[in-house]
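One protein chain is absent from this view; the other protein chains keep their places.
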Amino acid sequence: MKKYISRKIFMYLLTFFVAISINWLIPRMMPGDPILNLISKLSRQATNNARLYAELNQKFGMDKPLFSQYLLYLKNLTQGDLGQSIIFYPKTVAAIVSKALPYSLTLTIPAILLSFLVGNYLGALAARKKMLDNTVLPFWYVLTATPYLWLSMLLAWLLGSKLNLFPISGAYSFSRLPSATLSFVLDYLHHWVLPFASIFFVQLGGWAIGMRNLIIYELDADYSKYLRALGAPDKLVRRYAYRNARLPQITGLAVQLGVVVVGAITTEVVFGYPGIGLILAQAILGQDYFVVQGAFLMVVLCVLGANFFIDIAYIFIDPRVRHSMIGD
Amino acid sequence: MQRSKRFILLALAALLLTLPLAATAEKETDFGRKDTVYVTGGMWSIPTSFNPITWSVPAGLRGLTYESLLTYDALSDQLKPWLAKSAVWQADGKTLRVTLNPGTTWSDGSPLTAEDVAFTFTYGAWSNPFAGYLETANVIDDRTCDLVFSDPAYHSINLNLYIWPIIPQKIWSQIPAEEATDFEPSLEQSIGSGPYVIEGYDQDRVVYQRDDDWWGIKGLERSFPAKRVVYIKSMANNVAMAMLSQGRELDMANNYVSGLPAFTANNPALHTYYKGAPYNLPDNIVFLMPNHTKKPFNDTAFRRALAFAINTDDIVEIAYENMIVKPENSLGLLPHPGWAAYNNDDIAKNLGYSFNQDEASRLLDAAGYRDTDGDGLREYPDGSALSFKVSVPYGWTDWMDALRIITDNFREVGLDARPDFPDEGRYQNEMVKGEFDMLLNNWGAYRSSSPFSLYQFLFSTYTPVGEDEWTGNFGRYDNETLRNLVQEFNRIPMDKTQESNAIVRQIQTVHMQDMPYIPLWINGMWFVANTNTWTNWPGEVGSTNQNYPSLWTDKLQIGGLWMLSEIKLK
Partner (left out) sequence: MRLKDNDILHYALRNRKLRIGLAIIAFFMLVMLAGPLFARWEARERAGLYPSAPPNSTNWMGTTKMKEDIFSQFIFGTQSTFLIGFLAGCIGTTIGLSIGFFAGYVGGWFDELLMMLTNILLVIPSIALLIILAAYLPYRGVQIQSVIIGCTAWPWVARAVRSQTLSLKQRGFVSLARISGVSPLRIIFEDIAPNMLSYVVMVFILQFGGAILYAVALDFIGLGPTRGISLGLMMQEAFQNNALQVGYWWWFIPSGLSITLIVSGLFFLNTGLDEVFNPKLRDQ
């Protein structure tokens, strides 16, 4: 057990190291020169630009050989320094990410967790009731098959423009600055509904379908038959089936939670929601090495963290897995 | 299981509440609808730094918070007083005497004096527009400052008088000049002299609040009806349109909105400058830029043939749905009073071009570009295959549509031209480094007080491949005579139009004969307003608000500021 866990920790640390190294490399393989982009934002007075270019190049450490840039990146990382943004110059990456992150998190985490809970519940229900299975399931299929942004646009158009029920842009009214008041909270929630709904509904169907299929398989498994043959009540059989079917679902959740940080880029674009997805879209197109690195670092941390957690949790959730891993 | 579910739900609720609770202000801040004007356009990025002396500032900062000496009425072509009562060239032709209006103050109440003016233009930041040719700035008295130029580049200086913001000496003298661009003034350090101060900002907005002690209420006898101006970051097309039609949190947009003609027809509350086509005032010219260091673009006959092949009417009618004006002639000038004296129609008639694909084919045949292998596409005179691409950044949808028309036109005359949509970063890189085939650009071809800005953009520089070109001659067109003519033009005083036009005629003659860059279409000053809350927006008829309707960065000084002061509550 101890050996198993320490091996896991070692592998995850190794993965983390390789992943952040690749994340460092990727933006640098992108074509073009981000400093040129920056200069065009700062000044178009040709006379100064050559000098400016040299200065900025040095400032961002781009004049150094690639390998020492890499070492510098690792060194800064250990000090929690993510560097300075290029397209949002002179803001630091940490400042930009920390400003945008709360918006993304409060949007995507509830959407993913709630759709996971509700979806699994409905899926398990559908696996039991043929009636429900035949009426609601087709609806979920269609919902899951709908492209996010098409649904977002339809929602925005219908509920936002036509019926005027919900605002369709921003995280709170343009007529406000944030304040610790009830009316602000309500206003914030009002803006949150549509983007939340467009993620929630599309995700919901996926979880429900997955759960339904998995439970039906588990009900068909040897142990279920055996239990039934022994005369165990249906409810008990189902409880075991549900517990086993949760496994792959939780695996899926770990991946989804990792993606949380990047947010639902398209949803954020459609609703002008000022989260990290919107920032990342701009940073990638503007070749902002440092913002891209910073945002991806969050993804790496979240995905690996969630996966590590699930790996360990498996041992406790599924006795078979525990046996398989530690028994070897 | 039950317990864990409840825990998750509680955690979610807590998470949702953290964001608002982390907020800064304690008191209720819901701006009154009638106190606020909501605008969008020109703010493409999240607000990064409220430093007024870098190129890309949050829109509105230069104009609303920091002020220039003069403003320029881009509709009637007049310089108007703002911070300065006047700026007059002295008899020596090298000294510009700036006289400030009485009572100018900073937002903290301290006086804005000639010292600040002198400081602004001598401050050693590289962004200083007069660096290199301003000799000294002599403070004569509290209100008067003489700017002495070693090289009086009248037209450039004139442009900057109504663009460049005056900054407070007491703040900036503490910042070493070489660190000036990194300097991020806090809101307390953001002391401007303008009618609005920055109240707050977030990822997608900047809120400007009216300064009720603004010096201009007395000094300019002008006041601003809206207590707040909320600048909203440019948003997706559909959001802009929906918000405009509701008019709840958006009063005016300076964005290109596709489908606008059909949309305004059903929404009486929406207001454009012209009621029907062309809807928008002309603002800037888009040029087709061939790379002169590459074959076949180094061939004048080839470039001229290209010009004849393009159906510019299709661009206006299809790509732009008639939302822009059609060019009067092929000179590539803006139809605008400030440039009217230089609209030499005779040169356009004799040497220019018009859409005529037979002529294009004739020119290509004559120059030896013929289809020798019978595939329907022309080859080089030596028989080798000829193909090229034309670039526009991905996502500039109107330009992409226009480019599709252009490359189709080229195919119609037998040229293998492909549209290319790189991302913006690559487009700009290839442009600055001169590594493209052909591209579309309009960087410096905007409405200004003199067409000098246009010719400076196109013809004033030459950079060999391998070095970066920033001004506008991205295609590396090498013509020293033309470069000298542009410099000569710059050194003729603004009011001597006849003298300048003699030079401009020479420039235009070379331009039309050699066709280094091909003028394509004239972009509009995109402007649409909702009249439910605020009225009297600039318009063709029935408006007393005759100002250039733009709130883009550095266009507040050519009309936007005046427009905001003349809108009225419904």
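Lettered A and B in written order, each chain numbered from 1.
Everything that follows uses one rule, which is that a residue touches a chain if its C-beta (ideal position, glycine included) is under 8 Å from a C-beta of that chain, and two chains touch if they have at least 3 such contacts.
The structure presented is a predicted model; accordingly, all values stated were derived computationally and were not measured.
Residue-wise, the contact with the chain that is not shown comes from A:144, picked out of A:104, A:144 or A:203.
Among B:95, B:122 or B:237, only B:237 touches the chain that is left out of the view.
Annotation: of B:207, B:319, B:440 or B:563, B:319 touches the absent chain (contact as defined above).
The set of chain B residues touching the chain not shown comprises 237-238, 241-242, 245, 257-259, 262-263, 266, 318-319, 321, 394-395, 397, 401, 404-405, 408, 420-423, 426.
For chain A, the residues touching the absent chain in the complete assembly are 7, 11, 14-15, 18-19, 22-23, 26-27, 29-32, 130, 137-138, 141-142, 144-150, 153-154, 157, 161, 209, 213, 216-217, 219-222, 244, 247-248, 251-252, 254-255, 258, 262, 265-266, 269, 281, 284-285, 292, 296, 299-300, 303-304, 307, 314, 318, 320-321, 323-325, 328.
Assume only the chains that are shown with their structure count from here on.
Chain A and chain B, compared by their mean Cα positions, are separated by 38 Å. Contacts from chain A toward chain B in the complex involve residues 30-34, 36-37, 39-53, 85, 87-91, 96, 99-100, 102-103, 105-106, 109-110, 113-114, 117, 153, 156-157, 160-161, 164, 167-171, 173-181, 183-185, 188-189, 192, 269-272, 274, 278-279, 282, 285-287.
Chain B makes touch with chain A in their complex at residues 5, 8, 12, 15-31, 33, 36, 38, 45-46, 48-49, 51, 54-56, 126-127, 129, 131-132, 181-184, 199-200, 202-205, 207, 230, 232-233, 235-236, 238-239, 242-243, 245-246, 249-250, 395, 423-426, 428-429, 432-433, 443-444, 461, 467-471.
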